[in-house]
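Rather than the whole complex, this shows some of its chains in their spots.
Letters A and B mark the chains in the order given here, with residues in each chain numbered from 1 onward.
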Amino acid sequence: MTRQDAPDLLGVAVVGAGRMGADHVRRIERVISGARVVAVADVDEERARAAAALAGGCSAHTAPEAAMGAPGVDAVLIASPGPAHEATLLEALARDVPVLCEKPLTPDAASALRVVEAEARLGHRRVQVGFMRRYDPEYGRLRALLTGGGLGRALMLHCVHRNAATPPGYTAPMMISDSVVHEIDTARWLLDQEIAAVQVVRPAPSGTAPEGLDDPQLVLLETAGGVVVDVEIFVNCGFGYQVRCEVVGERGTARVGDDHGPFVNAAGRWGGAIPADFRVRFEEAYDREVQAWVDATRRGDTTGPGAWDGYAAAAVCEAALQAQATGGRTRVEMAPRPALYGAEKDGGGRADG
Amino acid sequence: MTRQDAPDLLGVAVVGAGRMGADHVRRIERVISGARVVAVADVDEERARAAAALAGGCSAHTAPEAAMGAPGVDAVLIASPGPAHEATLLEALARDVPVLCEKPLTPDAASALRVVEAEARLGHRRVQVGFMRRYDPEYGRLRALLTGGGLGRALMLHCVHRNAATPPGYTAPMMISDSVVHEIDTARWLLDQEIAAVQVVRPAPSGTAPEGLDDPQLVLLETAGGVVVDVEIFVNCGFGYQVRCEVVGERGTARVGDDHGPFVNAAGRWGGAIPADFRVRFEEAYDREVQAWVDATRRGDTTGPGAWDGYAAAAVCEAALQAQATGGRTRVEMAPRPALYGAEKDGGGRADG
């Protein structure tokens, strides 16, 4: 095999070598095209080394800055815990290096806004946020149906987000910040509108949920253009991982998400298997997401969900957490959108959502 | 054919010979077993005669009392406009005659309560209300799944109620009273709980809806036991008549309603036809409803949804109309349930929904 005159491969530093980070190393090395991992950083040196070993000639570090400064690094993929994101993002922006940052951009709106402001000062986009659903083929087709116009203007979205069970330590706010955050971004992306208000309704909790976790909940989002989005978040549903989204338009509806895979007749039942895990469901979306980031970066571009989307999601989450705590309808407070991220749209509906 | 020693057929007086009334005459005469129509009443004499002509030896009247008093009348089916129901119901209860009353029982809670009180004074049930979904085979199987226990306790219901288009004169309150009233009864029946509070959320209206009609809307019901029910009511969806209901239980979900009929591949699409009309969708439910009423009546019994269910639906509708007008969460005010209708249940959830 040829080592001489190899094509220009994007050299990636992966920051964070936990489950997601190590999976991204594997993805870049073995699944997608055009990039290689040249440095890995993790506070746990052992873990950094293990992930680096998945890639040939890759260095291992404990400090993100060390990985970013390693020879051959062209871009950074951040997969460390959320609270560590801000520092790494600001460092990357200071170096003007392209970033793919796993969601959340940062854990709260104030810190996310600092990232937005740093990028706005830089004057060009450098950050892509890991909202991988935008790269899922099904969601892509759903959006194409909506923008294609055959369904008319969107009026409502009905969403369902179900996990089989929660790990120890999972709390009610995580239902918003870790789970519904995906529907928040999906709604903004499908509708091309900001979210203006949030309400959370809590049914009597399931007996299968851990003590103290009010599961499931119903989250209502209202967009600036007056679209109403209802989200069932049920993180201990027991039967598997299931994500569903139905767009209700003026002339038709379209839905993705509930009956994948082979159709089986067996043991008195017809139907199929529900994946146990989001990584099974969205494996292809992750592959396409990272490929799209590599492709755009190699041609000097930044595309996909950006820092503003990460900030907007954080701002909506903050309002949703307040709504979850109070039971009341809470308006979303958002800073003005910097010109870098384009003009605001309201979807042509009413002025006050 | 044998005229002598015919079996005892239930003699029915049909009050109201409009579209529904005439259809019930046809149903009793030609579809179901054990009854015949012996008298028809309608304020429009012509219409009464036309419907009576569908049944052999049947008399036509303009006054409900005249039809009820005709020879051979054992029971009354009320299909006149809602505002006329109370008088006919009270008359039938005064005569202690079994009644099948098309929904709504009466147009408002106060008048419905008068019917309840009259029946309670009589001391036995005589009234069945025409909530036909309880007789739909699909809904029946849904309820069987829920009561069978395999899904665990119900936590949420997601409902969709779509009509192709509204007739002239259709107003926003009718979205509640004529349409969502079915989901109100369905929820009470599936969950065996009263509804304690209502909220109505309005998206920016569809451009396909008539001027002034905010269509669609999202109605949220909370039961005494803490189950949350969301209902999309969209009465100008354009594509047909569609009613869907998904129960979310602690261990599983079950859904009826979106893909009936032959599976067709043609013209670049897979799928099937959506019925244009509720009568197509619920034809079998109507047949079973009237058959069940005839069967119960012939054995001296009254079953199915009764006056209390009619009252409860009216009380919830009143709260929903207020919620629709104000945008706020509205508690449902209900009179105490007379002993005749059994003890109240709250579904085992929280005390305050």
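Simple rule for what comes next: a residue touches a chain if its C-beta (ideal position, glycine included) is under 8 Å from a C-beta of that chain, and two chains touch if they have at least 3 such contacts.
All of these numbers come straight from a predicted model, not from anything done at the bench.
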item: Per this structure file, total copies of the shared sequence (2 shown); value: 4
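One rule holds for everything that comes next: only the chains that are shown with their structure count from here on.
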item: Approximate Å spacing (C-alpha centroids) for the pair subunit A, subunit B; value: 44
item: For the subunit A and subunit B complex, residues of the former touching the latter; value: 152-153, 155-156, 158, 160, 201-208, 216, 218, 220, 222, 225-228, 230, 232, 234, 237-239, 248, 250-253, 347, 349-350, 353
